[in-house]
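Reading through the structure tokens given below for one structure.
Removed from the display is one protein chain of the complex; every other protein chain stays in position.
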Amino acid sequence: MADLAHEMDLGHPEHESTGIDNRKLGMWAFLSSEFLFFGALISNYLLYSNRAGFTGVYPSEIYDIPFTSVSSFVLLMSSLTMVLAHNALSRGDQGGTRTWLFATAALGAVFLGGQVFEFTEFITLYDMKLTTNPAASAFYLLTGFHGTHVAIGVIMLLSLWGISRRQGELSEKHGMNLELVGLYWHFVDIIWIVIFTVVYLLSVPPA
Amino acid sequence: MSRSRFSLVRIAALVGLVLLLGACSLIGIDDAPLTTFEPKGPFAERIDNLFWPVFWIATGIFVLVEGAILVAVFLFRDRHQAKEAKQLHGSPKLEVLWTVIPALILAGVAVPTTAAVFDLTECGTDAIEIQVIGHQWWFEYHYPDADITTANVMVIPAGEEVCARMTSDDVIHNFWIPALNGKRYLIPGQTTELRLEAYEPGEYWGHCAEFCGLSHSLMRARVVALDPSAYQAWLEAQQEGAPVPEEGTPEWDGYQVFQNKGCTQCHTVRFEDDSMSLVVAEGAFNGPELTHFASRGVFAGAILPEEGQDREDALGQWLADPPNTKPGSFMPNLALTQQEIDDLIAWLESNE
Partner (left out) sequence: MTATAERPTTTIFRRPSSTTGLWSWLTTVDHKRIGIMYGYAAFSFFLIGGLEALLLRIQLSQANAEFLTAGAYNALFTMHGTTMIFLFVMPASAAFMNYLLPLLIGARDVAFPRLNALSWWIFVFGAIFLYSTFFFGTSLAPVGVDGIGGIDGNLAAGGGPGTFNFLADSPDGGWFGYQPNAGPLYSAGTAMDYWALGLQIVGLASLVSSVNFVVTVLNMRAKGMRLLRMPVFAWMTTVTSFLLLFSLPIIAVALFMVTFDRQFGSLFFAATNGGDPILWQHLFWLFGHPEVYILILPAMGIVSEILPTFSRKPLFGYSAVVFAGAAIAFLGFGVWAHHMFSSGITPVAQAAFGLATMTIAIPTGIKIFNWLGTMWMGRIRLTTAMLFAIGFVAMFTIGGLSGVTHAVVPSDWQQTDTYYIVAHFHYVIFGGAIFGLFGGMYYWFPKLTGRLMNEKLGKTHFWLMLLGFNLTFAPMHWLGLQGMVRRTWKYAPETGLEPWNVAVTIGAFIIALSILVFIYNWFTSRRRGQESGLDPWDARTVEWMVPNPTPEYNFAVPPVVGSLDHFWHLKYDQDAEGRAVRKPDGDEIVARIEYEQLNPAEPIHLPNPSYFPVLVALGLPIMFYGIIYHETLWGKALIAVGAIITLGSLIGWGMEPLEEPHHVEHEDHDQVGEASFDG
């Protein structure tokens, strides 16, 4: 993906381009698409979340807001550690980069653990499954896809951490990858903030 | 020079052919019972009145644009002349002109369109309510005021507005009677409304217009408009139950076949003596109610009898092997004997 390097050899002046590295621009383009992906999922949840007449429990009846607040905070902190990792790399502090990368991955994993715990509670205590009613289906699809995105992010973070450990440092190419993963990670966090606000805090069951 | 004229001839021939074919198609306008071009009620007429002006505007634009293409190709064809073309880049004036003029035309079209949408969508307060329930692959009609249920033929009073309140028992269907109005979905779990009114008594054909499975193309509809007194008489007759057949008659034998072969699982029949009525449970899977089967001109999703087919032959064909006539039919092939079929026909045809 770093073929821009070759293009630069050919005297390809910056002033005709946006000045943003190809890979970063590509990640932004991809994330713009992902915004709509989650937008559709969130709209879907909003449409069903307070529609009357479903059998079974509605998600908004059983949220554990305190618990979810804590796991949201954990995810938010992981964005901070991501920034710290990027900072460390810019300073050339490879060891620091590794530490903060690992911390980000760990916090992400804790968040995921929290999701698993939360869903287990929903299923065992309240009998709310994917198949319970459309609101539940919408809830699980949305949070499930978000969780999948977090998991993929954790894998990417750990890969970078592993590469850094094996090679002793992150080369320029992998340094750009850290920036890209960082963008992705912040996006996943922003989506969670929207989900937490709209789905957990603001949605109510039908009257 | 001759080459460009020749292409022009070809183009002209093509255009002429299309126009000729178009003209030919106007013949036989009466032979298409599903046509939208012969509105028979106020709502379809309002739509027709919207369509034609827009059509003629579109035709005018068609002539202008296609004409410009033909003229350009003819006038500006490369004839190996010495001079090249003027390298015009555009004309802001023209851009404004051909932005504003279409916008004005469209605005002109938009106003009556919007008005018609609001006028035509919601049922009038005095409309007679008839509920339409879509099934794979037939339409069921329930008259809430008279508490009667029928199928395949919707009987309405001529000259009065009917409000069809519609839903579906399974998948999305689309109820369409072209002579009376546009079409509207029947959606499971939801209710939609369609205004229907026929000026005159008569028969108006329709079709399901939303792909609904194997026999979508065999899900048709019939609306029969009766003058108001005949409609009242029809309602009263429908409210009566069917007569219980006399023992020993073929009708009685048919009635026995009906009970013994499992037909009562899906088909309701109400008798004059209501204690004998065979009623399918509320909410259970059902087929058409057969109380007044013989009063309906068409059956099996309004596809039988086919044009020119004897009604009893059609009924025999249907009863012998429903899935063979209607792929996917939920009415099974019961392996009836010819005697059983004849008896059933006798009984069904006695339910007027």
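The letters A and B name the chains in turn, as written, and every chain counts its residues from 1.
Throughout what follows, a residue touches a chain if its C-beta (ideal position, glycine included) is under 8 Å from a C-beta of that chain, and two chains touch if they have at least 3 such contacts.
The model shown is predicted, which means the values in this text are computed figures rather than measured ones.
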item: Chains in view that touch the one left out, judged over the entire complex; value: A, B
item: Options A:68, A:81, A:97 or A:133, residue touching the unrepresented chain; value: A:133
item: Contact partner of the left-out chain, one of B:72, B:233 or B:279; value: B:72
item: Footprint left on subunit B by the chain that the document does not show; value: 7, 10, 14, 18, 21-22, 25, 28, 31-37, 44, 46-47, 50-51, 54-55, 58, 61-62, 65-66, 68-69, 72-73, 76-78, 81, 83-91, 94-95, 98-99, 102-103, 106, 109-110, 113-114, 116-118, 120-122, 136, 170-172, 174, 176, 178, 181-185, 187-190, 192-193, 205, 207-218, 262-263, 265-266, 285, 303, 306-307, 323-334
item: Subunit A residues touching the omitted chain (full complex); value: 1-7, 9-13, 16-18, 20, 22-23, 25-26, 29-30, 32-34, 36-37, 39-41, 44, 47-48, 51, 53-55, 130-134, 136-138, 140-141, 145, 155, 159, 163, 173, 177
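In the analysis below, only the chains that are shown with their structure count from here on.
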item: Between subunit A and subunit B, centroid-to-centroid distance (C-alpha), Å; value: 51
